[in-house]
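The complex appears here without one of its protein chains, the remainder shown in place.
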Amino acid sequence: MTDKLSIEIDGRVCEASPGEMIIAVADREGIAIPRFCYHKKLSIAANCRMCLVEAEQGGRPFPKPVPACATPVAAGMKVLTRSPKALEAQRGTMEFLLINHPLDCPICDQGGECELQDVAMGYGGDVSRYSEGKRVVKDEDLGPLVATDMTRCIHCTRCVRFGAEIAGVRELGATGRGEDMRIGTFVAHTLTHELSGNIIDLCPVGALTSKPFRFKARSWELTQAEGIAPHDAVGSNLHLHLRGNQVMRVHPKDNEAVNETWISDRDRFSYEGLASPDRLTEPMIKEDGAWRPIGWQDALIRVAERLKTASADQIGTLIAPTATLEEMYLAQKLTRGLGATAVDSRLRQQDFRGDAADPPLPWLGVPIAELETRDAVLLIGSDIRQEQPLLAHRLRKAALGGAGIVLVNPLPLELTFPAQQLVTSAAGMLGELAAIAKALRKRGSGSVKDLIAQANPTDRHTSAAERLKAAGTERSGLILLGALAAAHPDYTLLKALAYVIAEATGSTVGYLPLAANSAGAYLAGALPHVLPGARPGEAIGADARAMLVTARKAYVLWGVEPSYDFANPSLAATALGSADLVVAATAFRAPSLEAVADLMLPIAAFAETSGTFVNAEGTWQRFQGAVAPPGEARPGWKVLRVLGNLCDLPGFEYADSGEIHQELATLCAEVRPDNAPRGDLKVEPSLAEAGLMRVGTLPIYRTDPLVRRAAALQRTPGADVFAVGLNPALAADVGLADGELAVIRQGKAEARAAVVLDAALPPDVALIPSGVTGSEALGEQIGPVAVAKA
Amino acid sequence: MSLRSAPLAVEAPERARDGLFTPEIRAQIDAHVAKYPPEWKQSAVMPALTLVQEWNGGWLTRELMDDVAAYLDMPPVAVYEVATFYGMYDLEPVGRHKIGVCNSVSCLLCGSEDLIHHVERKYGVRPGETTADGRFTFKEVECLGACRHAPAVLVGKTYHECLTPEALDKLIEELD
Partner (left out) sequence: MVEDQNSVCFRTLHLKEPWALASYRSVGGYAQWEKILKEKTDPAKIIDELKLSALRGRGGAGFPTGLKWSFMPRSAPGQKYIVCNSDEGEPGTCKDRDILRYNPHQLIEGMAIAGYCIGATVGYNYIRGEFYEPIDRFEAALKEAYEAGLIGKDIQGSGVDFDLYTHCGAGAYICGEETALLESIEGKKGQPRFKPPFPAQFGLYGRPTTINNTESLASVPVILEKGGQWFLEQGRPNNGGPKLFSVTGHVERPDNFEVPLGTPFKDLLAMAGGVKGGKRLKAVIPGGSSVPVVPGDLMLQTDMDYDSIAKAGSMLGSGAVIVIAEGTCMVKVLANLAHFYAHESCGQCTPCREGTGWLARVLHRILNGQGRPQDIDLLDGVAGRIGGRTICALGDAAAMPVQSFLQHYRHEFEYMVEHGGRSLAEAA
């Protein structure tokens, strides 16, 4: 069946595969066939009838024009895409598409980049023969991201198919019949899927457009630059559309290996945060409790002097995992150059006991594109759709292809694909994994051995074990550790159990790096136990938690907002508040920063600086700055270069960021992603079985300072909601009803939130999100908690 | 549109289905579900809507469509698509009876226009409307497949054929 065959299109001989459609061959050959409903990533609908062509087979012409998108090739087929018959058919369809289209191009955001406009230029008539009344369609409010002008809809159904096939959530449908058919939700409601913005790109007309971009610019005023998304560990490839010095919108750039043709809504709409009024536009210093601007020179000299005079063991550097590779590298170089060892970028982790055994460069374990070909995947501690939307999409493809997906989580997830969810308490996650290990007749050693010995596997564990084992024999099993695992008090044991199961099943262990450059931190050495080039450090410095538990005198914060970016914000506030010096390099002002910092240095944000992100599969993706940072803000690497110089440190003489990149690339030349642990992961469980535990998810639009300031994303339902999810039985025990105000206590940390009852939650879990407004004063993201009536 | 031959089944969180509709209707829907392959519960969406509509006095509310969706593990919008596509589902309140006068060609040739005009004049309703007393909803319907006894009128579930305006009046008078 793999034999190629040859067909002729417009006289050109083309090679084709059996079963391929004419349009796919034509696209490959660069022969333009107009189309609206066809999209390479969606099922074939063949309903727009724009791609009608003339064809003949074995010398016999087809009696009617055939749709190029739905007509499979056959040996010796001859296709004419521009013959009089084909053109007449295409013009006919064009006329029908236009009769009810409002032709309101002057006020349409799609104008200038509209497929209907483009094709109409080629196939439309000058004057319409249609003189009847045009169809008018009532718009639906689809929420803050997607604007609708459904009168413009040409019913190609790409958006509907996207929902059913790609998103896995059928939110849109085509209701009604004939010319009354309407695309919409039928009962207007906000699209909630994390990939929903892609329908804006899919819509060939101006029926679905970007709401934040609405009426902001005309497409011909925009220039295009390339970028890499700065949020999750996929590193989606982007097209940034600019006007002057402003990012006006963000579109995906095709890259099959990374984001295919999609991007998440987070990647698409977070650019709005760039224009936030919170932007720090000049260096500032706090004197007598008041902030005042200060020149760069002055600011940096002061910082350098105080850092130089600080005792090296009193310096702690905390770097956001969304910092660029170059920033991370220079920040650790500065820190280590000053003789300090406390540098970390794992701000949401609390269990670092496994550091000594950490693999040199933890990664996804497989290339991103291969996620979808796995036969079995065990996902440990991951709210995958919120954390890594496009990896969730790849897993969905795997699941639809028949893969067995098993999740071990402290909360039930709303998934878009069939999966087995083992939902248990935070502590119980160890037991679930131990049970799977036991079902595989593994015994383990050390504390893992005890866990496994205590486990009681049920059918669910046995079936999960068998799926993995079957896949493992094909080298196609995968065990992934997600962000909730990384935030877990027994992360080390979760890892240990993952390796035990992997060994027993022949599966691969993989990590879901938290953020855009979490993987890069290992290469840049922005970790207490890893030096640049992913080399193990001889002396392990203080980790992100140790730096806060034992407060330092001086802190350097890089791109961090203390209230939302730490696993334990109350601990962070206390430690930072007690320091003599807190220098914050930041793109944004924030109350929690201003409360603790002494100096704030404005640095460039996403799209404003060159740099490199290393994604989950270990791919280095370099990007250039597309716009200048606002005001006096400067690219981070430049700030660090000058600081290095002012601190009299060697090796900070870089002419451009490319030199930094090159230096690090040389250091990393031999580094290959590798998930084999270097040592022992056996530690004692830190969690007792009993007691209520907070499970702090990190909502999708609260992950980093930029997205938290993206206005439209923040308006989506549930974007920033602080609440306590409780099992009704537990709530009844403490006398709390749905909607009632509860007081939440984690040690001395305290907050109040409304109760949301959820029968699907385990009885000893209090689901209390982190990163949201209201959560600033709380403690560990995952840790003991008390909930009572307020 | 080619959402081809894969059930749309959604992994809905287990929702209490026992409370939906009535036990009798659930049993009837279940009997329909049993006709189709187990993974194709959605095949029963049309009979389910028909049953639920009748139970609700002849029309479907959005809530009822959502309930049917939940009962058959379907995305609600897929049920809306079906309910809005087929002409026998009503999504607005209707009268106690439905009267559908066939307006297709054979009936036209045999006087269906007279019937339609007669109803419009005498009862003050246009197609799609319900009489002020709520007695009946008047519809023009496409070919009923009763052409040999045109003009044909569907009153409730019964065909009446070869009707004159006077005969139709008599039928209407008999309705409660």
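A and B label the chains in the order they appear, each numbered from 1.
Keep this in mind: a contact is a pair of C-beta atoms (placed from the backbone, for glycine too) under 8 Å apart; a residue touches a chain by one contact, two chains touch by 3 or more.
Since the structure is predicted, the reported quantities are computational estimates derived from the model, not experimental observations.
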Selected from A:C14, A:L87, A:C114 or A:I154 as touching the chain missing from the view: A:I154
Touch with the omitted chain, as defined above, among B:I29, B:A44 or B:L163: B:A44
Residue of A:C48, A:I263, A:L407 or A:I452 touching the missing chain in the full complex: A:C48
Chain B residues touching the omitted chain (full complex): 1-8, 35-37, 40-47, 49-50, 72, 74, 78, 81-82, 85-89, 100, 103-106, 108-110, 141-150, 154, 157-159
Residues of chain A in contact with the chain not shown: 44-50, 52, 63-65, 67, 70, 72, 89, 92-93, 95-97, 99-100, 129-130, 132-133, 154-155, 157, 174, 176-181
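Just so it is clear, only the chains that are shown with their structure count from here on.
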Chain A-touching residues of chain B, taken from the complex the two chains share: 1-4, 8, 10-11, 13, 62, 75-78, 80-81, 84-85
Partner chain B, residues of chain A touching it in the complex: 43-47, 157, 160-161, 164-165, 169-177, 185-187, 412, 414-415, 417-418, 760
